[in-house]
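Single-structure report; data block below.
A single protein chain has been omitted; all remaining protein chains appear in their positions.
So, chain A:
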Amino acid sequence: MDYFATVLISSLSSASILLIATLGLAVVFGLMGVINLAHGEFIMMGAYSALTATQLGIPFILAIPVAVLVTMVFGALVEIIIIRRLYGRLFDTMLATWGLSLALYQGAVLIFGSVSPGIGMPQINFNVGDYTLAAYPIFMILVAAVMLAGIYALLTRTVYGMKARAAIQVPDMARAIGIDSARTNTLTFAIGCGLAGFAGAILLPIVPATPSMGFAFVIKAFLTVVIAGPVTLAGSALAAIGVGTGASVVASFMTSVAGDLFFFILTVVLLRLYPLGVSAKWRIKL
């Protein structure tokens, strides 16, 4: 019994980690329709920013906003210099962001080398019956929930959020009621990148910063957003929790390869059942 409880909790925690790594992409790809193949590298950039900040003596809790700021500013520049010219041009966007991803990866190798130290965080554990669980990964369940609620509130409860969705849904009409769609889109893209940076930073104690860490996240993040469909936030949450938890349960009873296999097979099955994503018929905003 305790064993099942621990498996379930730690699987839910892996699913939450997936969701944390996915939410930035849910904004950039799910909401804005930009296929950002460099999403993983934004996570990596967030991780290295937080790592560097802690090495400079900044406490980890303050290193997180630093990472968010760095990735947001970089994201805004990327939008202004590259993405802005390519809205609606899927293939060109993929090519450009793929190039960016390679450049960022190589840049990280040059600057930080290919192995890097972890951050010295005290390991806190707690027990479920005879089993011991590390507290930080479990804490990620709460972080994912708060992050999801925060983005939802930002996009539905604020004037910026309404402008952002209007500018994405019907850009010309957004302009025709006075919204500077171009500026709004830059900010929204930057926020998506900042969320990726947040993920890299908050996950740093679990996922150490390496130049190639982005690859581990980006495929599953994309699949999650694709499974989610048009109602991107609620859909991504459901997809990450459903598929992520399932895959992780399989992984803990079998091997991690079996878990990944389960993830991809379930994705294929879901996309056969819901070609436009599980949320295609939902009548809610996000």
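What we mean here is this: contacts are C-beta pairs under 8 Å (C-beta built on N, C-alpha and C of every residue); 3 or more make two chains touch, one makes a residue touch a chain; residues count from 1.
Please note the rule applied: contacts and distances are computed from a predicted model.
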| item | value |
| --- | --- |
| Chain left out of the displayed complex - its UniProt protein name, from "Nitrate reductase", "DNA ligase (ATP)", "ATP-binding cassette domain-containing protein" or "Spore coat protein JA" | "ATP-binding cassette domain-containing protein" |
| Given A:39, A:165 or A:220, the one touching the chain that is not displayed | A:165 |
| Contact residue for the chain not shown (choose from A:208, A:230 or A:246) | A:230 |
| Residue of A:62, A:81 or A:173 in touch with the missing chain, whole complex considered | A:173 |
| Touching residues on chain A - with respect to the absent chain | 159, 162-163, 165-166, 169-170, 172-181, 230, 283-286 |
